[in-house]
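Take this structure, written in structure tokens, and hold onto it; I'll ask about it next.
Left out: one protein chain. Kept in place: all the others.
Here is chain A:
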Amino acid sequence: MKNQYLSIDFDSTNYKRRILWKIIGLVCLFLLVALSGFWIGEEQIEANMGEKHLSPSLDHPFGTDWLGRDMFFRTLLGLHLSWKVGLFAAVISTVIALTLSLLSSINKFFDSLVTMLIDLFLSIPHLVALILIAFVLGGGVKGIVIGIAFTHWPSLTRVLRAEILQIKSSEYVHISKKLGKSRMWIIRHHYLPQLAPQLFVGFILLFPHAILHESAITFLGFGLSPEQPAIGIILSEAMKYLTMGMWWLVVFPGLSLFGMVVIFDALGNNLRKLLNPN
């Protein structure tokens, strides 16, 4: 009997350990890609007319473009921009989601106000809202970050709001209220500790969406100037050279972006398994 319990226990720690290793591996992979952007200087992506239109080789793993710029380094810089935009957008989105979900816990009026706001943002297609906001802010990294941040909070807000509703109706919150604890006290001691895992997982899982939308909006031509290496810009430029058969301009940057999205997706899902917020 005892052995059986032991083995179950052992299994679950083993399972958790495996997930932990996966998470560590994913973080390392991410850091490798993310930090490399800091070391890439201007000279590595400078135009070099002597090396135009080169297909992938050992010297240039991703080939070179029509100005002889090395696509490997341009792609890495693009990814660097992607996760930075993702980070800003995810932080702002998470803060908005937390604020609104706490606001909705105050009373019925605020709750319906927040629900209305969620409905409002979900009723415009994501990309349309992004175009509108990017247009209004006159483009630039600022426009993209704000646009993505202000369109990605609704789903997380919904999750947090439901979670708070559940905690709110629990016994110990009622007791705290009866004891005369303030609203802030209850938020700090009851809501936030319980919400923390959800909040963190939600924060990480915002990245894949943010990165995909960043690439989409830069591909459409909103926001960044053509010199800035963003994956969307690289891909939209590459389209002009497709007829010349320069397939590597499309394939590798796209695959790299896909890899970045997968890393964040896997990271979020493994964290969820580890923390098990549900």
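The definition used in the following text is that a residue touches a chain if its C-beta (ideal position, glycine included) is under 8 Å from a C-beta of that chain, and two chains touch if they have at least 3 such contacts; residues count from 1.
By our rule, contacts and distances are computed from a predicted model.
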Answering from "Cell division ATP-binding protein FtsE", "ABC transporter permease", "Oxidase aa(3) subunit 3" or "Aerobic carbon monoxide dehydrogenase (Quinone), small chain": the UniProt protein name of the missing subunit is "ABC transporter permease"
By the document's definition of touch, the residue of A:Ile19, A:Leu103 or A:Leu132 touching the omitted chain is A:Leu132
Looking at A:Leu29, A:Val91, A:Ile187 or A:Ala216, which residue reaches the missing chain? A:Ala216
Missing-chain contacts on chain A, rising order, are 116, 119-120, 122-128, 131-138, 208, 212, 215-216, 219-222, 231, 235, 238-239, 242-243, 245, 247, 250-251, 254, 257-258, 261-262, 265
